[in-house]
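Only one protein chain is missing from this complex, and each of the others stays in its spot.
Then we have subunit A:
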(Lines give C-alpha, C1' and ligand atoms only; values in the text may rest on other atoms or scores of the structure.)
Protein backbone atom coordinates (compact mmCIF):
# COMPACT_ATOMS: atom_id res chain seq x y z
CA UNK A 1 0.00 0.00 0.00
CA UNK A 2 2.81 2.33 0.80
CA UNK A 3 4.22 1.76 -2.63
CA UNK A 4 1.42 3.70 -4.35
CA UNK A 5 2.41 6.88 -2.57
CA UNK A 6 3.99 9.27 -5.05
CA UNK A 7 7.28 10.68 -3.85
CA UNK A 8 6.50 14.32 -4.26
CA UNK A 9 3.72 16.75 -4.97
CA UNK A 10 5.29 17.12 -8.39
CA UNK A 11 4.20 13.63 -9.36
CA UNK A 12 2.18 13.52 -12.55
CA UNK A 13 -1.47 14.51 -12.02
CA UNK A 14 -3.54 11.42 -11.27
CA UNK A 15 -5.46 9.62 -13.92
CA UNK A 16 -8.96 11.07 -13.85
CA UNK A 17 -10.46 7.63 -13.49
CA UNK A 18 -10.31 7.53 -9.71
CA UNK A 19 -13.71 8.64 -8.48
CA UNK A 20 -14.75 11.56 -10.63
CA UNK A 21 -18.40 12.42 -10.44
CA UNK A 22 -19.31 9.61 -8.08
CA UNK A 23 -21.41 11.41 -5.45
CA UNK A 24 -23.69 13.29 -7.80
CA UNK A 25 -24.55 10.30 -9.98
CA UNK A 26 -25.48 8.24 -6.93
CA UNK A 27 -27.97 10.76 -5.54
CA UNK A 28 -29.41 11.43 -8.97
CA UNK A 29 -30.77 7.98 -9.68
CA UNK A 30 -32.19 7.56 -6.20
CA UNK A 31 -34.14 10.82 -6.28
CA UNK A 32 -35.37 10.12 -9.82
CA UNK A 33 -36.58 6.69 -8.78
CA UNK A 34 -38.31 8.09 -5.70
CA UNK A 35 -40.10 10.80 -7.72
CA UNK A 36 -41.49 8.18 -10.13
CA UNK A 37 -42.48 5.98 -7.20
CA UNK A 38 -44.23 8.87 -5.45
CA UNK A 39 -46.30 9.74 -8.51
CA UNK A 40 -47.31 6.10 -8.97
CA UNK A 41 -48.25 5.75 -5.28
CA UNK A 42 -50.29 8.96 -5.37
CA UNK A 43 -52.29 8.00 -8.45
CA UNK A 44 -52.81 4.47 -7.19
CA UNK A 45 -53.92 5.36 -3.66
CA UNK A 46 -56.16 8.25 -4.69
CA UNK A 47 -58.43 5.69 -6.38
CA UNK A 48 -58.71 3.35 -3.40
CA UNK A 49 -61.30 3.72 -0.66
CA UNK A 50 -65.00 3.36 0.09
CA UNK A 51 -65.74 4.53 -3.43
CA UNK A 52 -63.33 2.78 -5.74
CA UNK A 53 -62.09 4.74 -8.73
CA UNK A 54 -60.10 2.83 -11.36
CA UNK A 55 -56.82 4.40 -12.44
CA UNK A 56 -58.04 5.34 -15.98
CA UNK A 57 -60.92 7.24 -14.39
CA UNK A 58 -58.54 8.93 -11.97
CA UNK A 59 -56.46 10.11 -14.88
CA UNK A 60 -59.56 11.19 -16.77
CA UNK A 61 -60.76 13.31 -13.84
CA UNK A 62 -57.37 14.87 -13.18
CA UNK A 63 -56.72 15.66 -16.83
CA UNK A 64 -60.30 16.94 -17.15
CA UNK A 65 -59.52 19.46 -14.41
CA UNK A 66 -56.77 20.97 -16.47
CA UNK A 67 -59.06 21.12 -19.51
CA UNK A 68 -58.09 17.95 -21.33
CA UNK A 69 -61.12 15.68 -21.62
CA UNK A 70 -60.20 12.10 -22.35
CA UNK A 71 -63.35 10.38 -21.12
CA UNK A 72 -66.63 10.64 -19.28
CA UNK A 73 -66.67 9.92 -15.53
CA UNK A 74 -69.40 9.56 -12.95
CA UNK A 75 -70.04 12.79 -11.04
CA UNK A 76 -69.99 10.93 -7.72
CA UNK A 77 -66.50 9.63 -8.41
CA UNK A 78 -65.39 13.06 -9.44
CA UNK A 79 -66.71 14.64 -6.24
CA UNK A 80 -65.10 12.00 -4.00
CA UNK A 81 -61.81 12.40 -5.79
CA UNK A 82 -61.59 16.17 -5.90
CA UNK A 83 -63.29 17.09 -2.61
CA UNK A 84 -62.15 14.27 -0.31
CA UNK A 85 -59.30 12.21 -1.67
CA UNK A 86 -57.12 14.68 -3.51
CA UNK A 87 -56.62 17.22 -0.73
CA UNK A 88 -55.96 14.36 1.68
CA UNK A 89 -53.35 12.75 -0.56
CA UNK A 90 -51.66 16.09 -1.19
CA UNK A 91 -51.62 16.89 2.53
CA UNK A 92 -50.18 13.45 3.21
CA UNK A 93 -47.44 14.04 0.64
CA UNK A 94 -46.52 17.41 2.12
CA UNK A 95 -46.69 16.28 5.75
CA UNK A 96 -44.74 13.09 5.01
CA UNK A 97 -42.18 15.07 3.03
CA UNK A 98 -41.68 17.64 5.74
CA UNK A 99 -41.46 14.99 8.48
CA UNK A 100 -38.85 13.05 6.50
CA UNK A 101 -36.67 16.04 5.66
CA UNK A 102 -37.03 17.61 9.12
CA UNK A 103 -36.05 14.31 10.71
CA UNK A 104 -32.92 14.19 8.57
CA UNK A 105 -32.09 17.82 9.36
CA UNK A 106 -32.61 17.46 13.11
CA UNK A 107 -30.38 14.38 13.08
CA UNK A 108 -27.78 16.49 11.30
CA UNK A 109 -28.16 19.23 13.91
CA UNK A 110 -27.79 16.79 16.82
CA UNK A 111 -25.15 14.91 14.86
CA UNK A 112 -26.95 11.72 15.74
CA UNK A 113 -29.14 9.36 13.70
CA UNK A 114 -31.42 8.63 16.68
CA UNK A 115 -32.65 12.21 17.03
CA UNK A 116 -36.24 11.75 15.90
CA UNK A 117 -38.59 14.72 16.42
CA UNK A 118 -41.05 12.39 18.14
CA UNK A 119 -38.59 10.61 20.40
CA UNK A 120 -36.86 13.72 21.65
CA UNK A 121 -40.10 15.51 22.39
CA UNK A 122 -40.39 18.07 19.60
CA UNK A 123 -43.69 16.70 18.28
CA UNK A 124 -45.14 16.44 21.79
CA UNK A 125 -44.09 19.98 22.52
CA UNK A 126 -45.88 21.12 19.40
CA UNK A 127 -49.02 19.10 20.05
CA UNK A 128 -49.31 20.09 23.71
CA UNK A 129 -49.23 23.73 22.73
CA UNK A 130 -52.02 23.08 20.24
CA UNK A 131 -54.07 21.22 22.86
CA UNK A 132 -53.52 23.93 25.48
CA UNK A 133 -54.73 26.54 23.06
CA UNK A 134 -57.89 24.61 22.26
CA UNK A 135 -58.89 23.77 25.80
CA UNK A 136 -57.96 27.08 27.37
CA UNK A 137 -60.66 28.46 25.10
CA UNK A 138 -58.79 31.21 23.43
CA UNK A 139 -61.38 32.33 20.94
CA UNK A 140 -59.12 32.42 17.93
CA UNK A 141 -58.16 28.76 18.33
CA UNK A 142 -61.70 27.51 18.68
CA UNK A 143 -62.91 27.33 15.16
CA UNK A 144 -60.57 25.06 13.28
CA UNK A 145 -62.51 25.28 10.06
CA UNK A 146 -61.73 28.98 9.90
CA UNK A 147 -58.44 29.95 8.37
CA UNK A 148 -57.43 32.29 11.18
CA UNK A 149 -57.96 29.47 13.68
CA UNK A 150 -55.66 27.20 11.69
CA UNK A 151 -53.00 29.89 11.32
CA UNK A 152 -53.07 30.56 15.04
CA UNK A 153 -52.88 26.87 15.82
CA UNK A 154 -49.94 26.37 13.45
CA UNK A 155 -48.15 29.25 15.10
CA UNK A 156 -48.74 27.80 18.57
CA UNK A 157 -47.51 24.37 17.48
CA UNK A 158 -44.44 25.96 15.86
CA UNK A 159 -43.68 27.82 19.10
CA UNK A 160 -44.00 24.58 21.06
CA UNK A 161 -41.65 22.82 18.66
CA UNK A 162 -39.01 25.58 18.80
CA UNK A 163 -39.13 25.68 22.57
CA UNK A 164 -38.65 21.93 23.03
CA UNK A 165 -35.91 21.76 20.38
CA UNK A 166 -33.92 24.49 22.11
CA UNK A 167 -34.48 22.82 25.47
CA UNK A 168 -33.29 19.39 24.31
CA UNK A 169 -30.42 20.87 22.33
CA UNK A 170 -29.17 22.94 25.26
CA UNK A 171 -29.46 20.14 27.79
CA UNK A 172 -28.02 17.37 25.62
CA UNK A 173 -24.88 19.23 24.50
CA UNK A 174 -21.68 18.97 26.44
CA UNK A 175 -18.46 20.46 25.07
CA UNK A 176 -19.91 20.67 21.60
CA UNK A 177 -21.02 17.05 21.50
CA UNK A 178 -24.47 15.55 21.78
CA UNK A 179 -24.65 13.17 24.69
CA UNK A 180 -26.99 10.56 23.24
CA UNK A 181 -28.26 9.21 26.53
CA UNK A 182 -29.05 12.72 27.80
CA UNK A 183 -30.79 13.55 24.53
CA UNK A 184 -33.05 10.50 24.78
CA UNK A 185 -33.65 11.00 28.52
CA UNK A 186 -34.61 14.63 28.03
CA UNK A 187 -36.94 13.40 25.29
CA UNK A 188 -38.56 10.94 27.70
CA UNK A 189 -39.00 13.67 30.31
CA UNK A 190 -40.58 16.05 27.81
CA UNK A 191 -42.84 13.36 26.45
CA UNK A 192 -44.00 12.45 29.97
CA UNK A 193 -44.61 16.08 30.85
CA UNK A 194 -46.56 16.66 27.65
CA UNK A 195 -48.51 13.46 28.24
CA UNK A 196 -49.61 14.59 31.69
CA UNK A 197 -50.46 18.09 30.48
CA UNK A 198 -52.55 16.46 27.78
CA UNK A 199 -54.19 14.27 30.44
CA UNK A 200 -54.99 17.36 32.47
CA UNK A 201 -56.50 19.06 29.45
CA UNK A 202 -58.58 15.98 28.66
CA UNK A 203 -59.90 16.14 32.21
CA UNK A 204 -60.94 19.75 31.67
CA UNK A 205 -62.14 19.37 28.12
CA UNK A 206 -65.70 19.07 26.85
CA UNK A 207 -66.88 16.50 24.34
CA UNK A 208 -65.83 18.30 21.16
CA UNK A 209 -62.47 19.30 22.59
CA UNK A 210 -61.84 15.69 23.65
CA UNK A 211 -62.22 14.53 20.11
CA UNK A 212 -59.78 17.17 18.90
CA UNK A 213 -57.25 16.21 21.56
CA UNK A 214 -57.28 12.51 20.77
CA UNK A 215 -56.90 13.47 17.14
CA UNK A 216 -53.74 15.42 17.95
CA UNK A 217 -52.28 12.67 20.08
CA UNK A 218 -52.41 9.88 17.55
CA UNK A 219 -52.29 11.67 14.26
CA UNK A 220 -54.68 11.64 11.34
CA UNK A 221 -54.96 13.14 7.90
CA UNK A 222 -58.76 13.02 8.24
CA UNK A 223 -58.98 16.78 8.65
CA UNK A 224 -57.66 17.43 5.17
CA UNK A 225 -59.52 19.86 2.96
CA UNK A 226 -58.57 22.39 0.33
CA UNK A 227 -58.80 25.12 2.98
CA UNK A 228 -56.40 23.35 5.29
CA UNK A 229 -54.08 22.67 2.38
CA UNK A 230 -54.18 26.31 1.38
CA UNK A 231 -53.12 27.46 4.83
CA UNK A 232 -50.56 24.75 5.52
CA UNK A 233 -48.88 24.15 2.19
CA UNK A 234 -46.64 27.25 2.17
CA UNK A 235 -45.31 26.40 5.64
CA UNK A 236 -44.81 22.78 4.66
CA UNK A 237 -43.18 23.63 1.33
CA UNK A 238 -40.73 26.20 2.69
CA UNK A 239 -38.67 23.67 4.71
CA UNK A 240 -38.81 21.11 1.90
CA UNK A 241 -37.55 23.60 -0.66
CA UNK A 242 -35.02 25.50 1.46
CA UNK A 243 -33.40 22.77 3.53
CA UNK A 244 -31.54 21.06 0.66
CA UNK A 245 -29.65 24.34 0.21
CA UNK A 246 -28.02 23.71 3.59
CA UNK A 247 -26.70 20.28 2.64
CA UNK A 248 -23.04 21.28 2.15
CA UNK A 249 -22.92 23.04 5.50
CA UNK A 250 -24.68 20.15 7.19
CA UNK A 251 -22.12 17.71 5.77
CA UNK A 252 -19.32 19.83 7.21
CA UNK A 253 -21.24 20.08 10.50
CA UNK A 254 -20.92 16.28 10.81
CA UNK A 255 -17.21 16.92 11.49
CA UNK A 256 -18.08 18.91 14.60
CA UNK A 257 -18.67 22.60 15.13
CA UNK A 258 -15.04 23.70 15.15
CA UNK A 259 -14.07 21.81 12.01
CA UNK A 260 -17.15 23.04 10.19
CA UNK A 261 -16.04 26.54 11.18
CA UNK A 262 -12.57 25.89 9.74
CA UNK A 263 -14.24 24.98 6.46
CA UNK A 264 -15.90 28.39 6.34
CA UNK A 265 -19.33 27.38 7.64
CA UNK A 266 -21.11 29.99 9.75
CA UNK A 267 -22.04 27.49 12.43
CA UNK A 268 -24.47 29.56 14.49
CA UNK A 269 -26.33 30.68 11.36
CA UNK A 270 -26.57 27.07 10.21
CA UNK A 271 -27.94 25.94 13.57
CA UNK A 272 -30.46 28.77 13.62
CA UNK A 273 -31.62 27.98 10.07
CA UNK A 274 -31.98 24.26 10.76
CA UNK A 275 -33.92 24.87 13.98
CA UNK A 276 -36.28 27.37 12.34
CA UNK A 277 -36.94 25.30 9.21
CA UNK A 278 -37.19 21.89 10.87
CA UNK A 279 -39.40 23.06 13.73
CA UNK A 280 -41.57 25.05 11.33
CA UNK A 281 -42.06 21.85 9.35
CA UNK A 282 -42.71 19.64 12.37
CA UNK A 283 -44.88 22.26 14.12
CA UNK A 284 -47.16 22.88 11.16
CA UNK A 285 -47.32 19.16 10.36
CA UNK A 286 -48.50 18.56 13.94
CA UNK A 287 -51.00 21.42 13.68
CA UNK A 288 -52.71 19.94 10.62
CA UNK A 289 -52.31 16.22 11.22
CA UNK A 290 -51.36 15.62 14.85
CA UNK A 291 -48.36 13.65 16.06
CA UNK A 292 -47.23 11.17 13.43
CA UNK A 293 -44.21 9.46 14.88
CA UNK A 294 -41.16 7.69 13.50
CA UNK A 295 -41.31 8.91 9.89
CA UNK A 296 -38.47 11.27 10.76
CA UNK A 297 -36.45 8.40 12.21
CA UNK A 298 -37.04 5.54 9.81
CA UNK A 299 -36.98 7.37 6.51
CA UNK A 300 -33.59 9.15 6.77
CA UNK A 301 -32.13 5.95 8.23
CA UNK A 302 -33.25 3.93 5.19
CA UNK A 303 -31.95 6.58 2.81
CA UNK A 304 -28.53 6.64 4.47
CA UNK A 305 -28.36 2.86 4.17
CA UNK A 306 -28.95 3.14 0.44
CA UNK A 307 -27.08 6.26 -0.59
CA UNK A 308 -24.57 7.05 2.16
CA UNK A 309 -24.52 10.07 4.43
CA UNK A 310 -24.23 12.98 1.97
CA UNK A 311 -26.98 15.43 2.87
CA UNK A 312 -27.26 16.53 -0.73
CA UNK A 313 -28.94 13.19 -1.38
CA UNK A 314 -30.26 12.43 2.11
CA UNK A 315 -32.35 15.62 2.48
CA UNK A 316 -34.38 15.53 -0.77
CA UNK A 317 -34.59 11.74 -0.76
CA UNK A 318 -35.92 11.77 2.82
CA UNK A 319 -38.63 14.22 1.76
CA UNK A 320 -39.61 11.98 -1.17
CA UNK A 321 -39.54 8.72 0.77
CA UNK A 322 -41.35 10.36 3.70
CA UNK A 323 -44.11 11.39 1.31
CA UNK A 324 -44.34 7.87 -0.11
CA UNK A 325 -44.38 6.18 3.30
CA UNK A 326 -47.01 8.52 4.74
CA UNK A 327 -49.25 8.23 1.67
CA UNK A 328 -49.13 4.46 1.94
CA UNK A 329 -49.63 4.52 5.73
CA UNK A 330 -52.66 6.76 5.27
CA UNK A 331 -54.00 4.39 2.64
CA UNK A 332 -53.81 1.58 5.21
CA UNK A 333 -55.24 3.81 7.96
CA UNK A 334 -58.36 4.75 6.00
CA UNK A 335 -59.06 1.40 4.35
CA UNK A 336 -58.17 -1.32 6.85
CA UNK A 337 -61.23 -0.90 9.13
CA UNK A 338 -63.73 0.77 6.75
CA UNK A 339 -66.03 2.53 7.27
CA UNK A 340 -64.06 3.64 10.35
CA UNK A 341 -60.46 4.90 10.32
CA UNK A 342 -57.36 4.05 12.30
CA UNK A 343 -55.21 6.92 13.59
CA UNK A 344 -52.19 7.01 11.31
CA UNK A 345 -49.75 7.25 14.24
CA UNK A 346 -50.60 3.65 15.08
CA UNK A 347 -49.37 2.49 11.71
CA UNK A 348 -46.18 4.55 11.60
CA UNK A 349 -45.45 3.49 15.19
CA UNK A 350 -45.74 -0.17 14.25
CA UNK A 351 -43.17 0.29 11.50
CA UNK A 352 -41.04 2.74 13.43
CA UNK A 353 -40.56 1.21 16.85
CA UNK A 354 -38.93 -2.01 15.59
CA UNK A 355 -36.63 0.05 13.37
CA UNK A 356 -35.62 2.15 16.35
CA UNK A 357 -34.82 -1.01 18.36
CA UNK A 358 -32.84 -2.37 15.45
CA UNK A 359 -30.81 0.85 15.28
CA UNK A 360 -30.14 0.69 19.01
CA UNK A 361 -28.94 -2.90 18.75
CA UNK A 362 -26.69 -2.04 15.84
CA UNK A 363 -25.29 0.85 17.89
CA UNK A 364 -26.11 3.42 15.22
CA UNK A 365 -26.16 6.25 17.75
CA UNK A 366 -22.79 5.63 19.36
CA UNK A 367 -20.60 7.18 16.79
CA UNK A 368 -21.44 10.84 17.26
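In the analysis below, a residue touches a chain if its C-beta (ideal position, glycine included) is under 8 Å from a C-beta of that chain, and two chains touch if they have at least 3 such contacts; residues count from 1.
In this section, contacts and distances are computed from a predicted model.
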Report task. Identify the UniProt protein name of the omitted chain, choosing among "NADH-quinone oxidoreductase", "RNA polymerase sigma factor", "Urease accessory protein UreF" or "Heme ABC transporter ATP-binding protein". Result -> "Heme ABC transporter ATP-binding protein"
**Report entry** Candidate in contact with the missing chain, chosen from A:31, A:45, A:77 or A:112
**Finding:** A:112
Query raised in the report: Just one of A:310, A:329 or A:348 touches the chain that is missing; which is it?
Result: A:310
Query raised in the report: Which one touches the absent chain: A:254, A:276, A:328 or A:359?
Result: A:254
Report task. Touching the hidden chain in the full complex, which residues of subunit A are there? Just list them. Result -> 1-2, 4-6, 8-11, 13-14, 16, 18-24, 108, 111-113, 177, 248, 251-256, 258-259, 261-266, 304, 308-310, 367-368
